[in-house]
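Shown here: the complex without one of its protein chains, the others still in place.
Chain nomenclature is as follows: A, B and C, assigned in order of appearance, with residue numbering initiated at 1 for each chain independently.
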Amino acid sequence: MDLTTFLIQLLNALQYGLLLFLVASGLTLIFGIMGIINLAHGSFYMMGAYMAFALTSATGNLFVAILLGIVLSALIGFLLEWGLFSRLYKRDHLDQVLLTYGLILMFEEIRSMIVGDDVHGVRIPEMLSASIQLSETLSYPVYRLFMSGVCIVLAVLMYWLIRHTRLGMMIRAGSSNREMVQSLGINIDLIYRLVFALGVTLAAFAGMLAAPVSSVYPGMGNQVLIICFVVVVIGGVGSVWGAFVAALLIGLADTFGKVIIPDFAGLTVYLLMAAVLLWRPEGIFRRI
Amino acid sequence: MGELVLAARGLSRQFGGLAANKDVSLDMHRGELHAVLGPNGAGKSTLINLLSGDLPPSGGQILYRGQDISGWSPDRRSRAGIGRSYQRTNIFPAFTAFENCRLAAQSRAPRALHVFSRAQNYDDLRSAADRALEQAGLAARRDVVAATLSHGEQRQLEIAMVLATAPSVLLLDEPLAGMGSEESQLMVSLLQKLSADHAILLVEHDMDAVFAVADVITVMVTGQVLESGPPDQIRSSLAVQEAYLGGGEPDDE
Amino acid sequence: MSHEVNRRQFLISSAAVAAGLALPSAPLFAQGARKVRVGLMLPYTGTYAALGNAITNGFKLAVEQGGGKLGGSEVEYFTVDDESDAAKAPENANKLIKRDNVDVLVGTVHSGVALAMTRVAREAKALLIVPNAGADEITGPLCAPNIFRTSFSAWQPAYAMGNVMAERKHKNVVTLSWKYSFGEQSVAGFKEAFEKAGGKVVKELYLPFPNVEFQPYLTEIAALKPDAVFVFFAGGGAVKFVKDYAAAGLKSTIPLYGSGFLTDGTLEAQGEAAEGLLTTLHYADGLDIPKDKEFRAAYASAFKMQPDVYAVQGYDAAQLFATGLAAVKGDVGKRDELVKAMESATIDSPRGKFTLSKAHNPVQDIYLRKVEGKENKVVSVAAKALADPARGCRM
Partner (left out) sequence: MSAAIKTPRGALLATLLVLSIFPLFGSDYYSELLTKIMIMAIFAMSLDLLVGFTGLVSFGHAAFFGIAAYAVVLVSPQYDPSSLWLVLPAAVLAAAVAAFVIGLFVLRTKGIYFIMVTLAFAQMIYFVFHDSPLGGGSDGVFINFKPELRIGETQLLDLGNAAHFYYVVLLLLVATYVFLRILLRSPLGHALAGIKSNEHRMLSLGFPVFLYKLAGFVIAGALAGVAGFLSACQFGFVTPEILSWHQSGNVLLMVILGGMGTLNGAAIGAFAFVVLQEVFSALTKHWQFLMGTVIVLVVMLLPGGLSSLTQRVRRLLVGGGSNG
């Protein structure tokens, strides 16, 4: 592998890792703060992608579609928390896992009933459709760089939100002790509702952002779900920073795994996971 | 004085930047009841947790019969003979009082591989459990589900479970908390009886009880040992009076 | 409706299970002349749901055109959603064979599921018509008198493409596909023809199925700088690959060729990224075949959408079975005669007339197609009456 190729592969790894972080960040937030393992996270990603498709077709503009989609998915998250999850906090984790398991099946079929089972594409907006020449044969689409940029901006925003805002403080407090926060007169129910809506929105947003590149197709949510779980497991419980590091590590392992040991390409990510867990059973970072 | 069983040497434990225990040393002898006094936040519970292995120390040593056990896990310490009770009742709520103690006794004779025999059929465990219940004054409540016992009875069960493991060292974290006066009385006399052939560490707020039963008292303030000695010495210590006894009533918790 | 009967019968039978009762294995609702029982085991949920529906539509269109009859017999349908889940395949196939006592089993899309169905059908001696799955084994080592296929083998379009690319003076080629048997068989078929014609496969790249993170492979292809690239992908993966390939700027420098379904049912999603791509398959748009025009018109009016290759395969599955049924006048008990009629049939397919090989795979023309707008326009016949070598078939 010459240096140019190596650098391009590094870029590929980073780009994949950043997108992975964006998808997984919502999962790790909900997981860390509310203690819910949200198996339906992939479904929200799928939902976002389909929203991007349907709303772009309707409005003709991806950015408008994304804005509408954000509002819609936040609303969906809010309603789900209010209607279902908020009634389960006193129960075992298991019940929440199963609830989200049931939701996966429902969402997938609702998708089939509303949009059908065809594969669809979403157009890249005109202003981002150019490419940058990297080597004599290979160029890099601007939209992919744009995606990475958005992921970085969101990572910074989330870091700021959790570290430096009042909401972030409450979120951090809520994640450690629900009763204590409640006794301080903070409306923990509202915080949970917001966090859940935020998690759903992040997943859906990732789906919308990726839709022009990945296209939309049935079952796409299941594919991202498991890899997101690996991100969270490696990164550590509910740690956004951990998810960031883990996603980049996975991006590297996956990309270079495919190039260097193609016969075991599917396994490299899991070998990485096993190695991390051997070293730290609870992931690299344990808290937000 | 009996043999030195358990000793702390320069034990410390930090939480973040906060020193919960700092350079704590104390000795526990067989046949001696060693009480630890101190205001809330003095680090008494941390000390017990360090000794029992629930918390790993940040520094210092714990010697059990001359052997450094600072790195041992709680279960290993327990099997070696260091039993502890908890400040907050820590039992198996769905089991009967008897089963709580029978299970505790089973820990001495791990029969994990005896998959095909009934747990209830081991006479040695049954008698150990019954003996412990008897000692703690719970024999009459033997077959009551623990969750439905009164608070005081649950405290008694807490002690009975430790006794069922036949320990040589007892680390008791406020065993009298929440007990009625009659139950307290019973517990105090039990402690006196036990202290004959055990090494006991007692963290307790009930001053009267402490001065009545303790052979040695250690007073802790802000994670450090202020003074240690027989009850009379402590009672007359100016330092203790200033820092603690004189400074008004100690906190309840 | 037939579906209704299926359901009623099922509910009764499940009640029987609950009560621990015996269930007569003869059909409960047979009245008058015996209906032919057709078991459709296809994906109706999941990634391949659209394909399952197209095949079902194609099959039913053929029946409708026969006045609600197939080869002169009334038809009763039994459907099972195979979910493209191979783990459930033997059980689902058994459901149709043993529970519903179907006379013919039609399915399916996913090769892994189809292989399992083939095993079950061989064991149970049930008549099976495969309307899509292209795994070579089905009409290779697993061939049997009761196993038929109306689609293609992985080998066929890939082999044809090997010749096409050699003719187009490509010398060094890189291949890329998912790492599963269908992909590997496609690459093997391609390689066989291409290297026989003097070309060289420089590198065979595989990525785990159904992974769609293609970027590292595109980078590697760009570094290898072959004359051309040959790939096999389908469905959502095909869409993403074609778009990624174009976005990486490779399309203009290293021509991309594909076998099979790279551009089928996916053109709307692929957009201009697919424009001009060359692929080989046994069906194409713009065929100058009267049967095709008639079929397309009928399909469009019946289902309010355009047919695709999957619909054609379903349609032909019905036609093939109809030939057999007509020969035995609906008496499916005469299995030998039925099979004989089927294997010697000439199917008047929208793709052009085809016959069956000894291993029961279509001997058919493979078309070279070029993407123009939303169509895979036929360019030429890449291979005339191409027969699968049926390696390993002892029949």
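We adopt the following convention: contacts are C-beta pairs under 8 Å (C-beta built on N, C-alpha and C of every residue); 3 or more make two chains touch, one makes a residue touch a chain.
Only a predicted model underlies this, so the values are computations on that prediction, with no experimental measurement involved.
> Given the contact rule set out at the top, which of the displayed chains would the hidden chain touch in the full complex?
A, B, C
> For the chain left out of this view, which of B:Gln106, B:Thr218 or B:Ser237 touches it?
Residue touching the chain left out of view: B:Gln106.
> From the list A:Met106, A:Ile132, A:Leu157 or A:Leu190, which touches the chain that is not on show?
A:Met106
> Give me the subunit A residues in contact with the hidden chain, please.
Counting over the whole complex, subunit A touches the hidden chain at residues 31, 35, 37, 39, 84, 87-88, 91-95, 97-99, 101-110, 112-113, 226, 229-230, 232-233, 237, 263-267, 270, 273-274, 277-278, 281-282.
> Please identify, in ascending order, the residues of subunit B that touch the omitted chain?
Residues of subunit B in contact with the hidden chain: 52, 54, 73-76, 78-79, 84, 86, 90-96, 99, 102-104, 106-108, 110-120, 122, 161, 165.
> To test your reading of the contact rule: which positions on subunit C touch the chain that is missing from view?
Answer for subunit C: residues 6-7, 10-11, 13-14, 16-18, 20-25, 44-45, 80-81, 85-91, 94-95, 98-99, 111-112, 115-116, 119, 135, 179-182, 208-209 touch the chain left out.
Simple rule for what comes next: only the chains that are shown with their structure count from here on.
> Does the chain-touch network form a line, ring, star, complete graph or other?
other
> Look at all chain centres (mean of CA atoms) and spot the one farthest from the centre of subunit B.
C
> Specify the chain with the shortest distance from its C-alpha centroid to the centroid of every protein C-alpha atom present.
A
> So what's the Cα centroid distance for subunit B and subunit C, whole Å?
74
> Distance between subunit A and subunit B based on Cα centroids, please, to the nearest Å.
48
> How many angstrom lie between the centres of subunit A and subunit C, each centre taken as the mean Cα position?
A distance of 35 Å separates the two centres.
> Out of subunit A, which residues touch more than one other chain, so two or more?
none
> Hunt down the residues of subunit B that sit against at least two other chains at once, touch-wise.
If we look for residues of subunit B contacting two or more partner chains, we find none.
> Contact residues on subunit A for subunit C in the complex?
On the subunit A side, the touching residues are 1-2, 4-5, 8-9, 12-13, 15-16, 108-109, 112, 116-121, 123, 131, 133, 135, 137-141, 143-144, 213-220, 223, 254-256, 258-259, 262, 265-266.
> Could you please specify the touching residues of subunit C with respect to subunit A in the complex?
45-47, 49-50, 53, 205-208, 210-213, 215-220, 222-223, 225, 235-236, 239-240, 243-244, 247-250, 253-254, 265-266, 268-271
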